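Moving on, here comes chain A:
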Amino acid sequence: MRTSLKRSGRLAAAAACATLALSACGSSSIDEQTSENKENAAASGDCGELNMAVNPWVGYQADAYVVGTLAKEKFGCTVNYKDLKEDVSWQGFGTGEVDLVIEDWGHPDLEKKFFEGEGDGSAQDLGPTGNEGIIGWYVPPWLAEKYPDILDHENLDKYAQQFKTSESGGKGQFLGADPSYVQFDEAIVSNLDLDFKVVFSGSEAASIEAFEKAEKDKEFLIGYFYEPQWLFAEVPLKKVELPDYEDGCQDDPAEVACDYPVTTLKKVASTSWVEEGGPAVDLVKNFEWTNDDQNEVAKYIAKDKMEPEAAAQKWIEENPDKVEAWLG
Partner candidate 1 sequence: MTATDARPTPDATGRTGGAGLEVRDLWKIFGPKADRIIGTPDAELSRADLKAKTGCVVGVKDVSFDVAPGEVFVVMGLSGSGKSTLVRCLTRLIEPTHGTVRIGDDEVTSCSESQLRELRRHQVSMVFQHFGLLPHKQVIDNVAYGLEVRGMSKKERRAKAGEVVDLVGLSGYETSYPDQLSGGMQQRVGLARALAGDPSMLLFDEPFSALDPLIRRDMQNEVIRLHREVGKTMVFITHDLAEALKLGDRIMILRDGEVVQVGTPDEVVGAPADDYVADFTSDVPRSHVLTLKWVMRPPRPDDSSEGPVMSSSTIVREAAQAALASDHPVRVVDDGELVGIVDDDAILRVVVAEQAPPSARQGSGERR
Partner candidate 2 sequence: MSTATDTTTPAVDTTPAASPEPEARSGPSRWVLVVAVVVGWVLLWLVVRGQDTLQLAGRERTDVMRWLGEFRDGVIASRDTNALVAFTGAVGEGIRTLFGELQQVFSLPAFPRPVPQIGWLGVVALATWAGTAVANLRIAVLVAVTFVSYGVLGYWEQGIDLLLVTGLSVAAVVVIGMPLAVAVGTSRRARAVITPVLDAMQTMPTFVYLLPVVLFFGIGVSSAIVCTLVYALPPLIRIGGYGISAVSTSAIEATDSTGQTSWQRLRKVQLPLARTTIVVGLNQSTMAALSMAIIASYVDGPGLGEPVLSALIRNDVGASLVPGLLIVLTAIMLDRATTAASERAELAARGRGLRGRARTVVLGVGGVVVLVCVYLSRTYLPLAAWPETSLGRDLADTLDSATDAVVGVLGGAGEALRNAISYGLLNPMQSLLAESPWWLAASALVLVSAALGGLRAVVPTVVFGTGILLLGLWHSTMLTLTMVLVATVLVMVIALVLGVWMARSRRVDLLLRPLLDAGQTIPAFCYLIPVLALFGFGRFAAIAAAIVYAAPAAIKLVADGVRAVPETTLEASRSTGTTSWQEITQVQLPMARGSLALAANQGLLYVLAMIVIGGLVGAQALGYDVVLGFSRSEEWGLGAAAGITIVLLGLMLDRVARAAADRTGGRVDARSRFTLPRRLSPTRT
């Protein structure tokens, strides 16, 4: 009895499945799309897979998803986005796990290991993204306005006690970034002998939130930040002067006592991927945009909480001429 009930339940389920399936007949079938995909691939040359490293800041996501979305839509690439730290991404070039780092902020040590010449040649430079990276120490605008002299590092100690928090052990708190970023703040603090302690926010979003809150509640805050970043449109952070950057002043991480250089952000790809010569390689080589472009997409993602792909899609639709130029 129980068994037959169960059986009839099963049959009913089967019937339901079938009905559902048939009612769905109207839409395009899998076979059609499969052959379409095959044709596309044949027409544009087989793109295959693109393993795109996604480093943990939103500006990077903007670059990665705009390029990835185009590669997928125009060339039928299977784009695998991999959330990886910068360093780990570079290690992936050699093993085939990573094909592309779309926004590199300058890693001389890694270039030494992986570029042709000194390194194993598993990676190569595919040119600038058009963005200029400015890393530095920033304070919220109200602070710069009220205490203009705070923008010089030599005056920082004067305010150190105001920067104090429960985490900073009696010294002023300096808000460090995601530990994976290029940064020398601990060294700078100790080499300039500042009465500060670096406390790490852990992520870009946490830093953003901290700066937003500091501006809103008029709190003391100083920390590591960088352009391009969409936040500047909302909260125009002010940069603190550090001793000028000179060539070689960052060579020994323990001895750094100078500002960060202005960095030309560039694209780095795995040599094997470039040599395969898929259609997306030229797209990546041609890709170049401005800080404003990136900030727009980044804001869609971070502020408006759009899915990265949707944000990229939106920007692509709004900027057809720029996109055309990349597609050659």
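Simple rule for what comes next: a contact is a pair of C-beta atoms (placed from the backbone, for glycine too) under 8 Å apart; a residue touches a chain by one contact, two chains touch by 3 or more; residues count from 1.
Basis for inclusion: all candidates are chains of the complex that A comes from, given by their letters.
Treat the numbers as computed from the prediction; the structure is a model and nothing was measured.
**Q** Determine, using the touch definition above, which of 1 or 2 touches chain A in the complex.
**A** So the candidate in touch with chain A would be 2.
**Q** If you look only at chain A, which of its residues touch candidate 2 in the complex?
**A** 2-3, 6-7, 10-11, 13-14, 17-18, 20-21, 24-25, 27-31, 33-35, 37-38, 41, 56, 58, 78, 82-88, 90-92, 94-95, 97, 109-110, 113, 161, 166-167, 169-170, 178-180, 184, 186-187, 189-191, 199-206, 208-209, 253-254, 256, 301-302, 305, 307
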